[in-house]
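Notes follow once the structure below has been shown.
Every protein chain but one is kept in place in this view of the complex.
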Amino acid sequence: MTGSRTTAVLDRDGLDALVGTLRALGRTVVGPTVRDGAVVLAELSSADELPFGWGTRVEAGRYRLEPRADGAAFAHTTGPHSWKAFLHPQRERLWSADRTADGGLSYTEEDAPQPSYAFLGVRACDLRAIAIQDRVLTGGRYEDRGYRERRTGAFLVAAECTEPGGTCFCASMGSGPAAEAGFDLALTELLDADGHRFVVRTGSDAGEDVLARLPHRAADPRADTAAARDAVAGARERMGRAMPPVDLQALMGASLEAERWDDVAARCLTCGNCTMVCPTCFCTTTEEVTDLTGDHAERWQRWDSCFDLDFTHLPGGPVRASARSRYRQWLTHKLSTWYEQFGSSGCVGCGRCITWCPVAIDITEEAAALHDELADRLRRQERTEQER
Amino acid sequence: MTCAPVPYRVVRARTETADTVSLTVAPAGPSGLPPFAPGQFAMVHAFGAGEIPLSTSCIDGPELTHTVRAVGAVSAALCRLRTGDRVGMRGPFGTGWEVDRAVGGDLLVVAGGIGLAPLLPVVDAARAAPHAYGRLNLLVGARAPADLLHAHRLCTWATSPGPPHCLVTVDRPAPGWRGRVGVVTSLLNGARFDPGNTTAFVCGPEVMIRALARDLVHRGLPPHRVRVSLERTMHCGTGHCGHCQLGGVLLCRDGPVTGWDRAAPLLSVREL
């Protein structure tokens, strides 16, 4: 990213123009829209489809849409979808195999042209999640080529949070609510005496180029830029939840035999909802699909979940047979072993796993309980040593 | 999305035991995969059945041998292949045994059951450079004499002065078995090595690995010089599918071969 960065203001027409311009540039514009009682992510043909006038009320195991009188477009919290559904789709063909007439076998790598996406309304937590999946799927020795093609072609329009949800804890994970990097454009929605408008910052040359095509005005440092900053700072203060401020990597490493796993395992249904809604969970399995001729086979990849019994299947049976071990795998991977594997935490504080858990298991509550158990254990150990 | 497999042709299919076959494959076209190091693995595709990770039991230029035991749909399909049939191959993946890091010291190659297969290239590499290493020991445990893989080579080695200094033991002797009976750890007493200057290469059932590695550390081998090969489910080989996690280790990327210093704390936690 080079060149100067601009801060400007778009009005409703400017937002319409943004969708129109991105579409005119040949991009598939994806953004939040109301469907089936939730704010989901879907292709948008115009800005009108954004969830204007809808807010969300979320709690552990609970999600409700609520109408808003102010007509805000980005006052909702994260929904059941995340951008990984587009960058790292649920099902994807990897390659095909065909028997040739001479008895040979030929393999064809999937090379269908990938869509050129524009994501509109990416939250700061989700920007971080995309950066994490970038490292997992393209940052190592081998890269997921399909992901890389979709990702490098994608144009990201962030929407900073001014209305955090009851399950949000990005502030305590250091991943929001302000969008700091990794976007082409970042919007902050303002609704005040100066009207309904979007303060827009550019984050790349591509963002500058798009902004130049939109009707916009310069941002007023006080009425616009500072007001946007204040609105986001206010959101930081109103987070519904917080992760305990401890070294989570060390905590999980020291808690592999904790009793708390039995407690959470007694509630967990091992349904895998948390892994499906998590914006960083990346695990996949593969299937072999053959046609009736028997001469054509395809290798497909689809999302998998570490809560599935088959996930660790070995010839003798599953390695992680108990719910305790599968929940432990998910949590310790997310908060601890992810650092060893990919250099960062795997949690961004979006709160989806809390909202969409059918039995309201709360990752922040579990981490806090593990912390308390460890602290208690260390206190008892210390006392025993002193008594010696 | 990963690179598609490269077609290979089955050059030889040799029956090892009742349920195990050694498949030697060579590139079907002008080019094959990059060279494999001992201990690395390939993802081998059986048309219409699926893909499984298989280490190599022999690396001979572009020709690779995989010793496969029929325990699932894909391995059973591979065991049914005949000379001239095709498979798809991806790789090489994973860490190897890194035999060259053992230069100058004694080698202790310890195999249990099918675990002998990935260790044979270590024996080959050490025999090819006899002056680079100290004493080469090959300790092999199997269920019964009929389950011994590469029995002909083992028999030759066990009855000759070596190298390798080869000791074989079985759990269940058959009539006529003149060799040893007992667990593979018992063979350590007959191995020739200086614990302070030895690298061990261990592959077999996880229970055997744990017992053997603890024994070797007790005998004075530094844990990082006990190299063990571990097994977990794998779908991609490229570090992306998440199945082969063992704590912070992605076995397809950071393994399957790892030092006991890293493996010991992970294998001590149940269902990790």
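Chains: A and B, in written order; residue numbering restarts at 1 for each.
Heads up, the rule we're going with is that a residue touches a chain if its C-beta (ideal position, glycine included) is under 8 Å from a C-beta of that chain, and two chains touch if they have at least 3 such contacts.
Quick note on the criterion: contacts and distances are computed from a predicted model.
Visitor: Could you check which of "ABC-2 family transporter protein", "Cyclic nucleotide-binding domain-containing protein", "Transcriptional regulator" or "Membrane bound hydrogenase subunit mbhH" matches the UniProt name for the chain that's left out?
Guide: Checked against "ABC-2 family transporter protein", "Cyclic nucleotide-binding domain-containing protein", "Transcriptional regulator" or "Membrane bound hydrogenase subunit mbhH": the hidden chain maps to "Cyclic nucleotide-binding domain-containing protein".
Visitor: Out of B:63, B:124, B:215 or B:261, which touches the unshown chain?
Guide: Going through B:63, B:124, B:215 or B:261 one by one, B:215 is the residue touching the chain not shown.
Visitor: Of the residues B:51, B:85, B:106 or B:147, which one touches the chain left out of the display?
Guide: Counting the whole complex, the residue in contact with the absent chain is B:147.
Visitor: Among A:233, A:321, A:359 or A:378, which one is in touch with the chain left out?
Guide: A:321
Visitor: For the chain that got dropped from the picture, name the residues of chain B it touches.
Guide: Residues 19, 69-71, 112-114, 141-143, 147, 169, 171, 173, 175, 177-183, 185-186, 188-190, 204-205, 207-208, 211, 214-215, 218-219 of chain B touch the chain absent from view.
Keep this in mind: only the chains that are shown with their structure count from here on.
Visitor: Using mean CA coordinates as chain centres, what's the gap between chain A and chain B in Å?
Guide: About 40 Å separates the centre of chain A from that of chain B.
Visitor: List the residues on chain A that touch chain B in their complex, please.
Guide: 92, 94-95, 97, 99, 103-110, 136-137, 140-142, 144-147, 256-257, 282-288, 290, 294, 297, 299, 301, 304, 306, 311-315, 319-322, 324-325, 329, 332-333, 336-337, 339-341
Visitor: Report the residues of chain B in contact with chain A in the complex, numbered from low to high.
Guide: 1-7, 28, 45, 47-51, 71-72, 84, 86-88, 231-233, 235-236, 238-243, 245, 247-250, 253, 269-272
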